[in-house]
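My questions will all concern the structure given below.
A single protein chain has been omitted from the complex, and every remaining protein chain is retained in its original position.
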Amino acid sequence: MPTPWARTTGSRLPATSTETTVRASPPAGGGGRTRSAASASAWDGRLRWLPLLPALIYVVLVTQVPFLLTIYYSLFNWNLLRPGNPEFAGAQNYLTVATDPSIRTALFNTVLLTVLAVGISVVLGVAIALLLNKEIFGKGVLRTLMIGPFLVMPVAGALIWKDTLLNPIFGLVGWLLSPIGLGRVDWVSQFPMATIVTIEVWRWTPFMMLIVLAGLQSQNLEVLEAAGVDGANALQTLRYITLPFIRPFVELGALLGSLFIVQTFDSIFMTTQGGPGEATTNLPFLLYLVAFQGFDIGKASAIGVIAVILTMIVATFALRTLFTIFHVEARR
Amino acid sequence: MSRAVTVAKAGQGRSKVGWSALAWLVAFVFFFPVLWMMLEALKTESQAASIPPTIFFVPTLTEFQEVLSRDFPPFFINSAVATIGSTLLVIVLGLPAAYALSIRPVAQARDVLFFFISTRFLPFAASLVPLYLLARDLQLLDNVFALILIYTTINLPLGVWLLRSFLLELPNELFEAARVDGAGFWRELTSIVLPLITPGLAATCLICLIFAWNEFFYAVNFTSSVAATTPIFLVGFISGRGLFYAKLAAAATLASLPVLLAGWFAQKQLIRGLTMGAVK
Partner (left out) sequence: MANESNRSPRRARGAPRLQHMRLLSLVATFLAAAACTPGAGGGTGGSTQTITLAAVDNPQMEDLQKLVPDFQKAHPDIQVKIVILPENQLRQQVTEDVATKSGRYDLFTIGTYEVPIWAKNGWIENLAPYIQKSSSYAPDDLIPGVAKALTYNSNLYAVPFYGESSMLMYRKDLLQAAGVTLSQKPTWDEVAAAAQKVNNPAKGVSGICLRGLPGWGEQLAPLDTVVNTFGGRWFDQNWQPQLTSPNFKAAVSFYVNLIKTAGEPGAASAGFTECLTAYNGGKVAMWYDATVGASNFTGDAAANSGYAFAPTKIKPYSGWLWAWSLSVPSTSKKKDAAWTFASWATSKDYIQLVGTKLGWNHVPPGTRTSTYSIADYKKVAGGFAQITLDSIANADVNHPTVDPVPYIGVQYVGIPEFQQLGDQVSQQFAAVIAGTATLDDALARAQQLADAVGKNYRK
């Protein structure tokens, strides 16, 4: 097996054509790194845990402790704007939250935004990756241009979209569309969710594209040529060989993208501030509103706890899929 | 085979131009807002807000100068400190953890990895208030160190995951030899592993850098004056006196420049990082 660090880039060339798929589920058995018997004893036991501890303790401290505090605060009736000691309220905050239509709207918006943004950017990303994988001029430059939206600061990007592109009076989009009579449309206010989805798709399509493109470029060229020899045309090759091959990459991109898009805050904050009405208020934004506009700590904490529980349920499913996508097995 | 290849090659010339044109169009559409941002920054205010838009103009750096004269450097420095600090901390904490996780039996490693990644799924706003109150009590409000700690938390899960996948690429023989040699853990890590996964480290650092530099939510809530970072500078630029497009674009360009440059020059590392090392 060629040494990995001697290679710079390029595709792997697996021994047989059946290995064109990325390594799938981990081996059934243990699969830890084996050791020579002599040194095995030195590494068994608790000593192996040690290097893991700093990171683990750190994460526990900074994420779990505040979460426990969040649970604690959620049991109190505590509004920062009305000073005086917070009174114990038990599950009252949860009841308020459960009956509050804003929560349902926020949940719905979160799901809608995530599904739309991830779905569209995946489709676009795959399409553009296929396009960039062809024989064309200036691939490197094209790729450089394409990753621009992903690198630009989200706050900056949202401002440029809102003020210079989508502004109904001074915006470029308005000017471009005025010949067909859509010149004075207030995109941000009349189509708020579409605006946010557009901005997120603009930002994340390059991300999807990069992942899928990398997958495409790691395809076994021999397999593709063999298919051509067998008489398959471009479309059939695409459908039966390429797409299945990149499926793990697409799934990876979709999962990672969802992880980030579900937490969208910057673009909503900078463009619609959650509105009009509650049209673009998603869960993170709602939390921000309740905690830092209403200063209702108790209620915000209750919402936070519920959000975390829901996220954990979704994450469990998502991560299980993620783990089967690519190599979680350790050394053989 | 030769006839099919010849025919294919003849058609390739024509379709190459066609596909290239399409590809360039698509790339242009995606890149356009970034390009527009940079162009607007080089115009004067009246040119920047003109309808129809000004395409041909003499570029000027006056708006950039105006932005820089608005006391931009401290924000920039704060961002740099928070970003570099948290990235370093992620490496220091994450590398040993990733290493330990790469030699562990699969089932336990998977559980720990799951835990790490799950923290990244947590909605940040949920723990904002307790963190804020904690920071207040620890005198860490408006302190760059608080941002370093928070950004480390945000990036650590991804960092551990990435580093682990890079570590898995190294062959066993290396470690066998070291172990037979009697190398201790730290020696193994620093003298053998570290030099070999430098590209993987670079990829991890780049990803951490991007997310830390662009982070807005915590920055805006935990800092006010002394430790304010670049995104906050940008937001503070929304003047109450009028929409100054050129200045806004200049500020936006300056704010995005470091990450843009880093990503562009280290594209290969970026891709390695994004694909989690699944593809080299």
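First chain written, first letter: the chains are A and B, and each begins at residue 1.
Assume contacts are C-beta pairs under 8 Å (C-beta built on N, C-alpha and C of every residue); 3 or more make two chains touch, one makes a residue touch a chain.
Because the structure is predicted, anything quoted here is derived from the model rather than measured.
The missing chain, though absent from the view, touches A, B when the full complex is examined. Touching the chain that is not shown, out of A:Val97, A:Leu113, A:Leu151 or A:Val188: A:Val188 (per the contact rule at the top). Checked against the full complex, the one of B:Tyr132, B:Trp161 or B:Phe211 touching the unshown chain is B:Tyr132.
Screening B:Val26, B:Val112, B:Leu131 or B:Val144 against the full complex identifies B:Val144 as the residue touching the chain left out. Touching the chain that is not shown, out of A:Leu176, A:Leu255, A:Ala279 or A:Val314: A:Ala279 (per the contact rule at the top).
The chain not displayed touches chain A at residues 3, 5-6, 79-83, 167-170, 184-186, 188-190, 192, 272-279, 289-290, 292-296. Taking the whole complex into account, chain B touches the unshown chain at residues 49, 78, 81, 84-85, 88-89, 92, 132-133, 136, 141-145, 148, 174, 177-178, 181, 183, 186-187, 189-192, 195-196, 198, 220-221, 224-228, 235-236, 238-243.
The criterion applied here is as follows: only the chains that are shown with their structure count from here on.
The mean-CA centres of chain A and chain B are about 14 angstrom from one another, to the nearest whole unit. Only residues 1, 3-5, 7, 9-10, 12, 22, 26-27, 30-36, 38-39, 43, 47-52, 54-56, 58-59, 62-63, 65-67, 69-70, 73, 128, 131-132, 134-138, 142-157, 159-161, 163-165, 167, 169-170, 172, 175, 202, 205-207, 210-211, 214-215, 217-218, 228-229, 248-249, 252, 256, 259, 262-263, 265-266, 269-270, 283-285, 287-288, 291-292, 297, 300-301, 303-305, 307-308, 311-312, 314-315, 318-319, 322-323, 326-332 of chain A touch chain B when the two sit together in their complex.
By the touch rule above, chain B contacts chain A in their complex via residues 1, 4, 8, 12, 16, 19-20, 22-24, 26-28, 30-31, 33-34, 36-37, 40, 48-49, 51-53, 92-94, 96-97, 99-107, 109-110, 112-131, 133-134, 149-150, 152-153, 156-157, 160, 165, 168-172, 175-176, 179-180, 185, 189, 196, 199, 210, 213-214, 216-217, 221, 230-231, 234-235, 238, 243, 245, 248-249, 251-253, 255-256, 259-260, 262-264, 267-268, 270-271, 274-276, 278-280.
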